[in-house]
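Of the protein chains in this complex, one is absent; all others appear in place.
A, B and C are the chain letters, set down in written order, and residue numbers restart from 1 in every chain.
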Amino acid sequence: MKKLMNKAEDYVDEMLDGLILVHPSLVRDGESGRVIRRSAGARQGKVGIASGGGSGHLPLFTGYVGPGLLDTCAIGNVFEGPTVNSCLEAIRLADGGRGVLRLYGNYGGDRMNFDMAGDLLEDEGIVTTTVLGNDDIASGDASERDKRRGVAGLIYAYKLAGASAEAGADLETVTRVAAKAVAATRSIGLALSPCQVPTAAHPTFTLGEGEVEMGMGIHGERGLWRDGMKPADALVEEMIGRLLADRPEGAGERVSILVNSLGATPLEELFILYRRAAALLAEAGLSVVMPLVGPFATSMEMAGASISLCFLDDELAGLLATPADCPFWKVG
Amino acid sequence: MKKLMNKAEDYVDEMLDGLILVHPSLVRDGESGRVIRRSAGARQGKVGIASGGGSGHLPLFTGYVGPGLLDTCAIGNVFEGPTVNSCLEAIRLADGGRGVLRLYGNYGGDRMNFDMAGDLLEDEGIVTTTVLGNDDIASGDASERDKRRGVAGLIYAYKLAGASAEAGADLETVTRVAAKAVAATRSIGLALSPCQVPTAAHPTFTLGEGEVEMGMGIHGERGLWRDGMKPADALVEEMIGRLLADRPEGAGERVSILVNSLGATPLEELFILYRRAAALLAEAGLSVVMPLVGPFATSMEMAGASISLCFLDDELAGLLATPADCPFWKVG
Amino acid sequence: MAARVENLAAAVARALAGIGPIERDLDAADAQLGDGDTGGMIARVIGRMAATDLSEDRDMGVALTKLAKAAAAATGSSLGTLVATGFLTVGKAVKGREEVPWGEWGPLLATARDAMAARGGAALGDKTVLDGLDAVAEAIGAQDTREAVAAAALSAGRRSLVNFRDRPCRMGRARLHAERSVGRDDPGMLALVLLMEASLSPEAPAA
Partner (left out) sequence: MAARVENLAAAVARALAGIGPIERDLDAADAQLGDGDTGGMIARVIGRMAATDLSEDRDMGVALTKLAKAAAAATGSSLGTLVATGFLTVGKAVKGREEVPWGEWGPLLATARDAMAARGGAALGDKTVLDGLDAVAEAIGAQDTREAVAAAALSAGRRSLVNFRDRPCRMGRARLHAERSVGRDDPGMLALVLLMEASLSPEAPAA
């Protein structure tokens, strides 16, 4: 596996250098430059939203900083949580005086570091709350949802909580909306080929030439099954079937769907998947609101795709539609 | 190589089905549904711009239909020109009564079919002109620029001619602007791994695990050299060096740059490339206007990247900045 | 003796029957320096031609034009478009006739060759399908039976491959790699020969 990079250790910092050069709405901040914030800074009087996570998932997590979305993002090395210091800085830089929601994916490292950062901030008077993305249904039984990993569906929580904060809601409300968004979202992914961590000697896993793995995580964590490659429609049927079987209690008939490339899978194939997914949702009596198709949360060059469903009620549907603007996603 | 598809023969049509479901601003039209047009139809009184090309390059070509860009696009099978009938329909559907510019990449099949379509349209009274994208400097000597292939840099011609047409310019002016845009644009690509045509039994080429090929075309056409993998900075230095050595006569000091993924190469690595490219342009005394980094013209799952430079004068800089809106690129 | 629509339909059917290995060989030939799609494209063209119902047609011009349109509807690739151009040109020339004597096919193929050169901009000697067609048109000029035409066409086609193999390519995607094309068959020329091999095999003499 080949990567367009210089020294592997510089992968993240050189990536961030390029990112902010191209997108002046983003600024690097923090002692080691591992926080991305809006160039305008935290808006006084707005609830702040700080996220964070490992690198290698662009546009996630870093790319979603902007009006109607995140205020700051702490950036870890590839597939590693951000350091406690970066988490701390991301929270501080998101603070506009009305508290900060820590909104990130449910991974051990990220959680420990954001927790430690919270402990350290207690005496600074910044009030914080936490909501963890846990949309990946392949990463745990429905009975232990809070142990599931966060994957692409996290962008719904970004969008919905971001809209709530932008509209002037207080920390309690923004936190409630984020938690509701997470509770309303389910994802599942499949992989066709691995990716490689820049510093590693080998790809994160191997998959036979004719094989597909259902339920694989965005760091190459093992999935539900591995088998011979199947037609796209059959794969989509299984994915949508699993997602609907895990539908949140009380879910209504409105749903937003995200068909996401994990990296190497081209747009063409995402549209082929979407076609079948849309038909299945219609058959299930669901109506699709704001379908999203593209690379929203990747694993570098991994080939594969994920599908996320976010079940919407009136409140969430309204928040989803409000304007938002970051370099990789513009709504309205 | 695995593809998320059903029957290989259905790849393009299923892709188009998904595309228009997700993006209602686009509509399939034509006898075999192989023309994409704006849902609002051709605007009366505006010069039309029709493009076309093979599938497998999304967002190119099909994705650039929208205000300030293309009116229609004829869609061929993967890596094949559109049929004469689709070309004909694309021209007709772009016609708003003030003539139609045929603007597409310089490939044999595309050219023959658009030419035949022009012949067939002569007695319908639609005035047409033609401008061919030929930005790929690896596909011919500077002395025979008109034999070069069109690659990612074609989007500059789309944007600039599209802006001119949207502003109400006549066919002669829009054609002049398109030709000027093409003359001002240079691209070069490199490949790290192949792609596979859906109907083919094998990838389009093979490249050793540690190899890179400089100058490869977006269909896997052989490039300038093949050698062991090098650091990103060294590759960028060669690419920018070659592009600047081929700089159009009389080029000024303003330039827009597009760092494009050919498919599997992740955003992270495009930013790493951009970082070095920006420094080299600055060293060369050039100032960058509207840098573009992302997947703008791909070869399905091919790993690799291309860099395009578009040298701007006042007229082109003005046209580049005007609003444009298609599902994959929004300006303003 | 003359060619009729039945002969045309039978030739297409035989090409379809033999397309499997041809498809793979052509893809491989094109993948050397081009984009590796000649075979898949030709298979699609033949498939579409074979699906064209000629059973009610007696007019050779109509039948050839239908086949041209089938090719043009199947692809917009360089070679496919040239094939359509060739069929269209011959179709126009024989319009209204039920029989076209074998002795006329040399000049007819020469017309096709010229129309294809005009459409694609290649010259003879550029090492393309045109050079194969040129050799075939030349060779069958004097023949007036199906068997003689088939034999002359086949051996001329094969000879053209040999004659051009060590020459550089000057057109199409492989043009840039003129040196590297030396020693390799041009995919378009190879397509012509392999399809002739499949479609010109012996058949019951036409009525």
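Here is the rule we go by: a residue touches a chain if its C-beta (ideal position, glycine included) is under 8 Å from a C-beta of that chain, and two chains touch if they have at least 3 such contacts.
Source: prediction; values computed, not measured.
Across the complete structure, the visible chains that the omitted chain touches are A. Set against the missing chain, the residues A:Gly108, A:Gly250 or A:Gly285 yield one that touches it, A:Gly108.
Although one chain is not drawn, the whole complex shows that of A:Met116, A:Leu171 or A:Val331 it is A:Met116 that touches it.
The residue touching the chain not shown here, chosen from A:Asn6, A:Ser51, A:Thr72 or A:Ser139, is A:Ser139. Set against the missing chain, the residues A:Asn6, A:Thr72, A:Ser86 or A:Asn134 yield one that touches it, A:Ser86. Listed here are the chain A residues that touch the chain not shown: 32, 52, 54, 76-87, 107-110, 112-113, 115-116, 139-140, 147, 197, 199-202, 204-205, 217, 219-222.
The criterion applied here is as follows: only the chains that are shown with their structure count from here on.
Chain closest to the overall centre, judged by the mean of its C-alpha atoms against the mean of all protein C-alpha atoms: B. Most remote from chain C, judged by the distance between CA-atom centroids, is A. Work out the mean CA point of chain A and of chain C, and you get 54 Å between them.
Separating the CA-averaged centres of chain A and chain B is a span of 30 Å.
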